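Removed from the display is one protein chain of the complex; every other protein chain stays in position.
Labels run A, B, C and D following the written order; every chain starts at residue 1.
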Amino acid sequence: MELAAWLILLLPLISSGLIGMGAFRSKAVSAGFSIGAVTCSFLLSLSMVANVETLNTSINWLAIEGLKFDIGLQIDKLSKLMLCVVTGVGSLIHIFSLGYMKDDKDFSRYFGFLSLFIFSMLGIVLADNFVMMFIFWELVGVSSYLLIGFWFEKPSAADAAKKAFLTNRVGDFGFLIGILMVWILFQTVSFSELQLNVQKEDALMLSGLAGFLIFCGAMGKSAQAPLHVWLPDAMEGPTPVSALIHAATMVAAGVYMLCRVFFLIEGTWAMEAVAWIGGLTALMAALMAVQQDDIKRILAYSTLSQLGYMVMVVGLGGEHDDHYAITGVAGTDAAMFHLTTHAFFKAMLFLGAGSVIYACHHEQDIWKMGGLRSRMPKTYWTFLIGTFALCGVPLFSGFFSKEAILVVAFKESIPLFLIAVVVAVLTTFYMTRLFIVAFTGDARSDYAKHAKESPSVMTVPLLILAVPALFAGYFNMHEPDPIILFASVMAVVFGFLFARAIYKNADKDPLPAKFGIFAKAMNERFWFDEFYQWIIENVQENLARITDIADRWLIAGLLVRGVHGSTELAGRLLRLAQTGNLQTYAFWFTAGLVAVLVFALS
Amino acid sequence: METILFNIFALLAVLSALLVVVNPLSRNPVTSAMFLVTTMISISGLFVLLNAYFLAAVQILVYAGAVMVLFLFVIMLLDVEETARRKLRLVSLTMGFLSVAALFGVYKSSLEATYVKDVDSSQDIATADEIDGFWSEYYAAATSVGESESLVTVGSTQALGKELFSSVNGFILPFEIVSILLLVAMIGVILLSKKDTK
Amino acid sequence: MNYLFFIVMLPLLASMIVSFIPGSQAKAIRNVTLGASGLSAILSLVAFCTFQVDGGLQFETKWIWVESLGLNFHLGADGINIGIIFMGAVVAFASVCCAGDITHRVKEFYVLLNIMIGGVLGAFASMDLFFFYFFHELALVPTFIMIGVWGRGQNRNYAAYKITLYLSLGALLALIGLIGVYVQADADSFSIPDLINKVKEQSIDESAQKWIFPLLMFGFGILVSLWPFHTWAPLGYSAAPTATAMLHAGVLKKFGLYGLIRIAIPMAPVGAQYWLGILAWLAMANLLFCGLVAVRQKDLNLLIGNSSVAHMGFIFLGIASMNIIGLTGAVLVMIAHGLLAALAFGLSGHFYQQNSSLDMTQMGGLLRKMPLAGSAFLMAMMAGCGLPGFANFAGELTIFFAAWAAGYKLITVIAVWSALVVGGLYMLRAIRNILHGPQGGTWKNSKDSSPLVTTAFGLLLALLLVFGFAPNLLTKGIEIEVKKIVYLVKPDIDEAKHLDVVTR
Amino acid sequence: MIEPTLSHYLLISGALFSIGLLGVIVRRNILIIYMSLELMLNAANVALVAMSRFNGNLDGQVMVFFIITVAAAEVSVGLALIVALYRKRQTTEVGDLASMKL
Partner (left out) sequence: MVDQLKFVQLEMMVLVLGLAVLIADLWMAPSKRRLIGHLSALSLGIIFLFSLRESYVDLVNESTDVFFNSRYKIDGLAIFFKRFFILAAIFVLIFAVDFADRIRSGFSEYYAFIIFALAGMMFAASANDFSMLFVSIELITITFYILVSYQRHRLQSLEAGVKYLILGAVSSAFMIYGIALIFGEAGSLKFEDLHAKQSELLGSNVFLFGMLFLFAGLAFKISAFPFQVWAPDVYQGAPTPTTAFLALGSKAAGFVLLIRLLVISLPDLTREWTTLFICISAVTILYGNLCALPQRNLKRLLAYSGIANAGYLLMGIVAQSEAGTAAILYYLAGYLFALITIFLIINLLTKEGEGEDISCLENLNNRSPFLAVAMTLAVVSLAGIPPLAGFFGKFLLIKSVAIEAFGNIGYFVLLAVAVFGVVASIFYYFGIVRTVFWNHKVDEITPVSVGLPIRFVLVSCVVGILYLGLLPNKPIKWVESAAAVENKSLLE
C-alpha cells in the first residue's frame, strides 16, 4: 500500500515531467498522460479509503546533524477525505478541460501545468510535516502562478499571476517564520511528533504567535483578508483552472492545513484571531460579490466568502467529540465538511460558468447574458443545483455543511453567528442575482442569443459533479437544531426574495443608483486593491527607489567613485611637487631632510 | 696665535663663501669664482691649522688651481655676460633660506647636544662666561682627543702616503677606484663637450 | 595524478594548445576548448560519484614546491569542495558552450577563457594556501582583459577596472590575513590541513585573532561582494562577455566564501565568534538592500547581478550562524547559486546576442518567441526566488533554520522576507517584463537557443533539480567536514545536543 | 683667547655647507650652483680634517683626498655638460630647464 500511496503523489509529477520532456508535441498524448495520472490517483485514493486506516511512510530529503527534513506521507481520515476531493474534482476538471481548451495552441502545456498542480496539491494533502507542507505550499503557489498566467501574452493575465504569487508569498513569509518558531520551540516539524509535544509544552503564548504566523500561510492560500486580493484577479486564468484551483482545491489548502495543525492554535489567542478574520472575510467578500458583474468574479467572491466561513469555524474550535468523524473537533470537522461540499458545488458552478463563457465566446459580463436557460439546459440545471447547494437550500449538500458551521458558531460566539447568518442571506442574494440575470429573461447580447449548449465532454463532468453537489451532505447528516434550521432557511428565503424583487427583469443593476457610495464601495471591493497599489507605489517602490539611489549615488558614487576620485586627485596634487625646476627639487630635498632630521632627532 | 689665525681664516672663509653665493655688488660669475678661490685658500689655511699640510697644498693646487681655472675657462669659453637681474622670487628665496637655516639650526643643536653636554661641570666656567656668547658654549667641549701625541705625525705627508698605499690599511682599493673614476670623467668630459662630427 | 589533477589541468593544457592553433581556425579552437572543458566536466562527475563521503581528503596530488616557505602544489577534495569543483566544471563547460557569441579575436578569447577556467577550478581544488590564492589571481587577469576587450556597453572600461581593483583589494587584504595566520601560527607550511592542525594544537593568540579575522572576513567578503563592497558585481557582470560572467558569477565569486569557511574560521575561531555577529548584519544588508536595488533595475543583467549579490547574503548568514546546519546550508547555496548564476547569465547573454539590448522595458513575450530559452529563464528565475525543487531552496531553507537557531531572529525574519517577497518581486518582474505580455517590437527576429546552448542550459537546470530533489547528495559530505570546523569554534558545543531531537 | 676646538671647526664647516646649499637653492646660474656645490664638498672636507685631527686618525684625511679627486671629476663633467648645454640652448640658467615636469 505504501507504493500506492507514493504513486498517488508521484503519478501527476511523472505525467507533468513527461509532458515537459517532449510529450507536448502531441495534444492527445499529453492530455492522455495527464488525465490518466489524475484518474489513477483518484482510483488509488479510493482504494486507500477502502483499505487503509492510517499509513505513514517517509523518505529522507535533507538531513544534517540537528536538522532532518523528510518527505513523508501521512494518510489518515483527514487526508483521505481531502485526497478524494482533490483527485475526484481534479479528474472531472481535467476531462472538462479537454473540451474547454481544445482549440488552444498551448493545449499540452496546459495539461502539463495541471498535472504539476495536482502533484503539488497532493503533496500538501499528504504531507506529514511542516517543511514538506511548505515545499508543496510553494509549489502550489507556482503552479497556480503558471496556470493563472497561462495566457501570458494578455497583460492582465500576466499581472494577475504575478499578483497571486506575490500575495501568496507574503502569507508564506509568515508561514515560514511560524515553522521556524515551532521548530525552535518543539524541535520538530513533524505533525505527529508536534501533536505529542505540544501538550507537554507550556509556551502557549508563544505558540499562539507561531500558530498565528502559520495561519498567515493559510491566509495567503485561502485568500483571507487582507490577503484576499489575488483571488478575484486570478480569474484571468482559464475557467477550469478557476474551478479546480480557485474554488475546489488550492484555496481549500489553507483550511485543510489549519485543520491539520489545529492542535497548535487550540487554546491560544490565535484561535480568536483566526475566527474573526474568517468571519470578517466572509462578510466582506459576500458584500463585494453583491456588486460584481463578471460571472467568474461573483463566483470568486463567493468562494472567498465561503472560505471565510470555513476559516471562521476552524477558529471557533468547538468541542471535542468522537461523534465528529474526521478530526475530532467540532469546528474543524465542520470546516472540512463544508470544504468538501463546497469543493463539489463550487467546482460545478465554475465549470458551469465556464460552459456559459465558452458558449458566449468568452463573454463574462452577466449583464450581457440572459435567457440562457432555454439554450443551455444542461448547464442551466446543473448551475441551478450548484446555486441551491451554495445558498444552502435545504436538502442540498451545502445546507448540511453550512448548518454544521452555524451550529458551532452559535455555540461559541454569538456575534460571529450573526455575521454568519448575514453572510448566508447575502449569499443567497447574490447567487440569485447572478442566476436571474444570467439565465433568465432575455438575451442581452448577440453572443448570448446564439449561445449553444457545450459539448458533452464539458457537460458530462458537470452532470457528474451535480451528484455529489446534491448528495454529499447526507454522509454527515446530524440532528438539526431548530434555531439553526430556522435561521438558515430564513436566510435563504429572504435572500431569494430580495434578489428576485430587485433583479427580476432588470437590464442593469439598480443598486448603484439606490445605494450610491455603498454600492460603489462593494463594486470597488472596498478599495483594497487601490490601497495596496498605493502601498506598493508609495512605500515599497519608494523604498526600493531610495535604496537604489543610495546604492547608485552613495555607495557606488560617493564612496567608490569618491575614493577613486580622491585618490587620483591626491596623485595630481602630489605630482605638483614635480615642477621641473631643479631648484625646487633642491628645496624639497632640503626641506625633506629637515623634516626627517627633526622627526628622528627629537 | 692659532686662535687668531683660526678666527681670521674662518671669518674669511665664511665671508667669501657668502660672497660667492649672495654677492650684492656683482652678478658676474667671475666675481663669484674669485671669491671661491678666497674661500679655498682660507680653507687650506684651516687645514694647516689642523696639521693637514699635505691636504692644504692639494687643496690649493687642485681647487684654487685646477678647478677654478676650469671654471674661469668655461666662463670665458661660453662668454657668459653678466646675467641680467631677474625678478627676485621672494617666496622661493625665503623658503630656501628658511629651510637652510632650519638645517643649520638642527645641526647646531645636535653639536651642542653632543659636545656641550657637561658644560656645567667644566672647570672653565668662569672663562666661558667672560667670552663672547657665540663661542662660549663650545669652549667647554675642548675635547682632549686632539691633544694626543700623534698630532705631529698626523699631518705628515709620509704618514698620509703610508695610510693610502700600505696594503694593511686597504685604502689602496678605493684609490684605484678613484683612478678609474678620473678616467671615466676624462673620457666623459671629452665626449660631452666635443662638437658633433656629423 | 588522478581525476582532480586532470580536471584542473585540462583547461590549462587546452589554453596552451589553443595558443598554437592559428587564429583563423576558430572552429578548431572552439572544439578544443569544448573538448577540454567537457572532459573535465565528465571527470568531475566521475570524481563526484566515486567520492567517499566519509573518506576525508581524497584525490590528492602533492608536490613539494617551495620547501623553505612550505609551499606545496597540493590538490585535494573533501566533502566541502568536491561539490563545488563538480559545479565549477559543469559551469565551465556550460560557459564554453555559451561562448559562441564571441566573433572577433576568437583565439585570444579562448586562451584566456581556458586559463580562467583552470584558475577557477584550481582555486577550489587547492589544499595549499598559496595555490589557493594563486589560482584565484590566475583567473583574475583574464577577467580584466575579457571584460575590457570583449565586454559590452560604454561602461566596460570602468567595469573592468572596478572589478579588478576590488578583487585585488580583497585578495590582498585576505593575503595579509593569511600571512598573519602563517606568522602567528608559527607555521612552516602553507598547507591548509597542516595549518589547521597546527592551530588546533596551539591556537593563535586571541587578540591577534581579532585582528586576523576581520582582515580575512572583509578581504574574502569583498571578493563575494559583501555589502557595502558589492557595487563591482552588478556592474562587472553586466559588462562582461557571457562566458566570463557565467564563470565569475557562478564559480569564482564563491572563492571568498570558500575561503571564509575553509580558512578564516578554522584559523581564527575566537576572532570568528567575535566578528560573526557583524557579518550577520552585513549579510542582512546584502539581502535586503541589494534585493531592493534589484527591484529597481531596468537592465536584466543589472537585475541578475544585484540579485546575485543579494543571494550572497544567504551564504554569509549561513556562515554567521556558525553551526553545522548553517555552514552546510552555506555550502549548499554556494553550489546552487553557482549553477543558477551561470544559468541566468548564460540566458541573459543569449538574449543580448539576439537583440544587443537587455532593457527590460523594451522586451516582452519572449516565451512565445523562444520557448526553450524562455522556459529555461522561467525556471531560472523561479529557482532564484527560492522555489522548492531547485537546490537553492534546500540551501536557503537550511540557512533560515540555522540562523534562527543561532539566535539571529530579527535578521532571519528580514532574510525570509527578502527571500520570499522581495526576491519574488524582482524575479517575477523580470518574467513579467521579458517572457510575458505582448511581444516587444525589436524582438521579432530573435531566434531560440541553438542545441549546444540549450544543452548547456539543460545541464545546469538538471543539476539544480537533482540537487534540489536530493540535497543529501551534497550535504552528507559537507556536513562531515563542516562539523570539524564548527567544533573548532565551539569545542564544547551544546548546540548539537540542543537540536538533537531530530525532526521528521 | 681660547683654543679653537672641534666644535668650532664643525661650526665653520656647517656654515660653509649651509651657504653652499643656500647657493644651490637660490642661485639660478648653473655655474654658480656648481661653485656652491664645491663649497658644500669643501665644508665636508673641513669637517673631515678636523675630525681626523681631533681623533688622531688619518683616515679622515685619506677620505678628503678622495673627495677632492671626486669633486674635481664631478665639476669637470658638470662643466662639460654646461658647455654642451650652452651649445644647444645658449643658457646657463636653471630656470630654462623645465621641459620635463609633473
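Note that in this section a contact is a pair of C-beta atoms (placed from the backbone, for glycine too) under 8 Å apart; a residue touches a chain by one contact, two chains touch by 3 or more.
Since this is a predicted model, take the numbers as computed values, not measurements.
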Out of all the chains shown, which come into contact with the hidden one? A, B, C, D
Given A:21, A:50, A:501 or A:574, the correct residue touching the omitted chain is A:574
May I ask you to list the residues on chain D that touch the chain which is not drawn? 6, 10, 13, 17, 20-21, 24, 30, 33-34, 37, 40-41, 43-44, 47-48, 50-52, 54-55, 57, 59-60, 62-63, 66-67, 70, 73-74, 77-78, 81-82, 84-85, 87-89, 94, 97, 99-101
Considering the whole complex, not just the chains shown, which residues of chain B touch the missing one? 106-107, 109-111, 113-115, 167-174, 177-178, 180-181, 183-185, 187-188, 191-192, 194, 196-198
Mind listing the chain A residues that contact the chain we can't see here? 567-568, 570-572, 574-575, 577-578, 580, 582, 584-586, 588-589, 591-593, 595-597, 599-601
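Note that only the chains that are shown with their structure count from here on.
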Taking the mean of the CA coordinates per chain, how far is chain B from chain D in Å? 8
In whole angstrom, what separates the CA-based centres of chain A and chain B? 101
Taking each chain's mean CA coordinate, chain B and chain C are separated, in whole Å, by 70
So which bits of chain B are touching at least two other chains? 92, 96, 99-100, 103
Junction residues of chain A, two or more chains touched: 583, 587, 590
Mind listing the chain D positions that touch chain A in their complex? 21, 24-26, 28, 94-95, 97-102
Under the stated contact criterion, what part of chain D meets chain B in this complex? 1-12, 14-16, 18-23, 25-29, 31-32, 34-36, 38-39, 42, 45-46, 49-50, 52-59, 61-62, 64-66, 68-77, 79-84, 86-87, 92-93, 95
The residues of chain A that touch chain B in their complex are 583-584, 587, 590-591, 593-594, 597-598, 601
